[in-house]
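Removed from the display is one protein chain of the complex; every other protein chain stays in position.
Presenting subunit A:
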């Protein structure tokens, strides 16, 4: 850039979209977007919405930390993670809009759907709580999503495979970041340890839903396109236990002495069938997210941004 006239680049062609990071309108440009043979477009779109909404809503909750993080390094890191997930959401929503033939854009899907049309798991819509609860939620989310994307990288759908391959690298960092804080807080002061235990306990009731397959996921998994989330639990438990060990913590559902019988009757955190976010059943917390996220877009119909 010029050291004398920083403005000179602004002049001239008013139509040029030269601004860094703004020069693209089609996030799927260059990727083969043909749906694999024998795969229902509606199913593919529904699945892309599930994974896309997970990323979009999780990103929103992380954005809420902006200017409120405990340290400047955390401002940078949390914004970075929110940006990664926003990028994943954009690709997946664009794919959803394209796969169902309805021609809806990423913005139509993000800003013009109501809560019952969102397909995210309820884990991501829950309020942040304090930093410990936010790190517990991010750890759970990232460990689960990493296991999912790792398998999805082999999808028969070229777009999902590409999104997953890119996402694996990003989410591995998200997991390491959250794990670092869970260990620091669990093995920090007596107070931070209490906060970390409470944060994990608050998040835990939302964990079981992550592994309950939706019929769309099962159909697409049989077709080699999607991942059956019930296959992810063993890896999730193993990774989580490793982090919690280092933090000198235990899973909230781990059987405590004298409670072995109760534990054998099945996990207390099991979600009732058919009541999950994948079916559009959400808590009021998603309404809160959407009332903020969609406010400007809905206030100015027909506007271009």
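Some points to look at:
Keep in mind that, in the parts below, a residue touches a chain if its C-beta (ideal position, glycine included) is under 8 Å from a C-beta of that chain, and two chains touch if they have at least 3 such contacts; residues count from 1.
Throughout what follows, contacts and distances are computed from a predicted model.
Its UniProt record calls the unshown chain "1,2-phenylacetyl-CoA epoxidase subunit PaaA", which is the correct pick from "Cytochrome bo(3) ubiquinol oxidase subunit 3", "1,2-phenylacetyl-CoA epoxidase subunit PaaA", "Ammonium transporter" or "Pyruvate dehydrogenase E1 component subunit alpha".
Annotation: of A:238, A:275 or A:292, A:292 touches the absent chain (contact as defined above). The chain not shown here touches subunit A at positions 1, 3-7, 9-11, 14, 17-22, 25, 60, 63-64, 66-76, 79-80, 82-83, 86-87, 89-90, 93, 106-107, 110-111, 130-132, 183-185, 187-189, 191-192, 195, 292-293, 295-297, 300, 302-305.
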